[in-house]
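Notes follow the structure.
Here the complex is missing a single protein chain, while all its other protein chains stay put.
Then we have subunit A:
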Amino acid sequence: MADRSLILKCIQAVSASQTTPTPDESLFDAGLLDSFSLVDLATQLESHFGVQIPDSDLSPRKFDTIERIDAYISSRAK
């Protein structure tokens, strides 16, 4: 399991918002992420978690909630 507080920090950095979404809340529906900022989030996650996120994995489905980001990073870290 990845550090969710660190995931939240990355989300807050790219969204320029201090909102704390619930783990299963859609970041896109909440307006915290959009198609522009998802790329920035991927870059942040790569530098904080030391994982590689290929372009082919840049789909909102994988990064829509903190839970999904956590699952994705955990699977990449294996």
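Simple rule for what comes next: a residue touches a chain if its C-beta (ideal position, glycine included) is under 8 Å from a C-beta of that chain, and two chains touch if they have at least 3 such contacts; residues count from 1.
To be clear about the criterion, contacts and distances are computed from a predicted model.
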UniProt protein name for the omitted subunit, picking from "D-alanyl-lipoteichoic acid acyltransferase DltB (MBOAT superfamily)", "Ethanolamine utilization protein EutJ", "Sulfur relay protein DsrH" or "Cytochrome C"?
"D-alanyl-lipoteichoic acid acyltransferase DltB (MBOAT superfamily)"
Residue, one of A:5, A:18 or A:35, that touches the chain absent here
A:35
Subunit A residues touching the chain left out here are 16, 31, 34-36, 38-39, 42-43, 55-62
